[in-house]
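Since the structure comes first, as structure tokens, the remarks are kept for the end.
The other protein chains are all here in position, but one chain of the complex has been omitted.
Now for chain A:
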């Protein structure tokens, strides 16, 4: 082993990464390969959409939390308005997040959406409306996750900047106060 080689950072959460990729890949693979084995559209539809829905849930609730420390959801407050809530880990933990994990997270998200887009174009060319339905459902699930997490990341950055400036201001205030009390 070359002693000068820097240690390669491994995945911090291999099981989560696996699940993150597993359902996405299974949905795509099943959709592409099923035409060879199954004659019935119903099975293709149900299994693909089920896998895509499971993937959506896993990404939103599990791998988003563990791999990048972000979470988003929608609530309706007492006034009857729809409110998007975002949650993120504090900056120190975010900085400590494994780089490989977050790279995998974001890139597989984008790649899966691109793959569904390409498959959708194929089925559009072949005028297969029912397969277009499947692709449409899977694409919208992926897009929802991408949009949700991107918004969450931006919101986390904004929050931290606001918070940092607030902290500096209050720290300054308390320092000045303590200076006066000590005099």
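Please note the rule applied: contacts are C-beta pairs under 8 Å (C-beta built on N, C-alpha and C of every residue); 3 or more make two chains touch, one makes a residue touch a chain; residues count from 1.
Note that contacts and distances are computed from a predicted model.
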Name check vs UniProt for the chain missing from the figure, options "Protein YIP", "Ubiquilin-4", "Coatomer subunit gamma" or "Translation initiation factor eIF2B subunit delta", returns "Protein YIP"
Kindly note down the residues of chain A that lie in touch with the hidden chain. 10, 12-16, 40-42, 45-46, 49-50, 53, 57, 61-62, 65-66, 69, 71, 73-93, 96, 98, 130, 133, 151, 155, 159-160, 163, 166-167, 170-171, 174, 177-178, 181
